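With one protein chain withheld, the remaining protein chains of the complex are depicted in position.
Entry: subunit A
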Amino acid sequence: MARTRLSSAKGKKGGGTAEKTNTATTTTATKHPLPTESPNPPKVFILPTKATAAARIVTLPNPRYSKPTRYLVCPEAGFFEFTKISAPKTAPRSWLLESASGTVEKPQADEEENPAISSNDGFDVHITKGAELYVASPLDPLFLLLPALAAGAGQESKSTQASKKRLFLFSDDHFDALSRSTNHVSEILTWPDLRLSLELRMAAVCDTVDAGDEQMFRLNESKLLDEILTKARRMAEHAFPKSMEEKFVSKALEAPILGIRSQPTAVPEPDPATAKSREGSSTPVESADSQSTIPSLATSASSLSEASTPATTASSDSAANADSGDVVNAMSAPEEAIKLQRLRVAFNFICSSYIAPSLAELLKSHCVAAKDKVDFGPLDDYLVKLTKMRNDAAAARTSDYSRKRGMDEEEDERAEKRRKKEEEDKVKKANQSRGVKKLAKVNTTGMKKMSDFFKKK
């Protein structure tokens, strides 16, 4: 996940350089190691080497959720976002941190994270509670600017009027829209280089007019779409990381299974009723899966802490079958469809990770409309075919297998009960003397029960 994010933002940063692990300690250690939990435990970061000493960790509004989020900003290297990687709860881990003397950078007095701490003498050995790792990866500042540029875009529906209403504004006005007392936008803007690079990025997606010696900017959605499609294309150029590729590309395009080769007799002879089931026997879960690509992307983006666990767990049986290699799929996706699916996943991923929901909606509808930029036609055709096939398969399955199975289970339960009762009766009978059995046949009409004569104690 981290890698994907990195490559999506890589373009404008001039490619990823070799990044070296660099343990920056933003917190201090107590003089005497105490058994109690440190209120400010050390955190482990992987920071880019090209970030200069002037780089700061600052709080900026998150482009999608607009809540304050930490970013690493360097006047030269640009913006970096943090991805938190932590061990799954089921396998808790810790860091054992130790530094050879002299390798620890002296914390500076104006340290953003801990302005109060300036007098720590050294950092010895620490064990952290959780094994979180924060990886800094380059981020296109364009995304950070988008909320300001697109202010009010989504509210007035998808109509193009929204963009018409939007006014040309100076970059300062756009920056002001982002700046809050709770974030550090105004502070980083005092760095001259950074401001220039931000304006450059802004120009990439905006219509501009010159007003005297200054430029004015207005968001152009078409340009923005181009920009994002470029990023998505770059991301989709190669196959995704394996887990992502499997979940979002191969599984989404996977045709229902026709049959399993080792059991050819399982495939029924073609007659009108079974012809449909011949087309495949995938699970109904599958079709839901392909449609949920976008929401699941959103969740995977928002829960990056789970990045260390495999993104997918092959849950449906068809996936398990696919691994065995014995299965015969009804059809295989054409190369073009696979590429387009990748592009779509990449586009959706960027939209759901870095762009506010309202704007993302707008972009998606633009993307569908703009056939000249990207045509998902072949993919859609394939998907329509696939959905039909899956529905047929699901219908075939529910009609002859699952219902029967459901009844079987119920029947099994009943049979189980009956068997148990019979067994109990058998034991009882075995321990019943012949006399008792004979006595049960005696006609007792007209005889009152003993309890009618004798009262209970």
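We take it that a contact is a pair of C-beta atoms (placed from the backbone, for glycine too) under 8 Å apart; a residue touches a chain by one contact, two chains touch by 3 or more; residues count from 1.
The working rule: contacts and distances are computed from a predicted model.
S.K.: UniProt names the one chain left off this complex as which of "Proteasome component PUP3", "Ubiquitin-activating enzyme E1-like", "DNA sliding clamp PCNA" or "EKC/KEOPS complex subunit BUD32"?
M.R.: Cross-referencing UniProt, the chain left out corresponds to "DNA sliding clamp PCNA".
S.K.: Which residue, A:T52, A:S365 or A:Q432, contacts the hidden chain when the whole complex is considered?
M.R.: Within the whole complex, the residue contacting the unshown chain is A:Q432.
S.K.: Determine and list the subunit A residues touching the chain excluded from the picture.
M.R.: 428, 431-436, 438-440, 442-457
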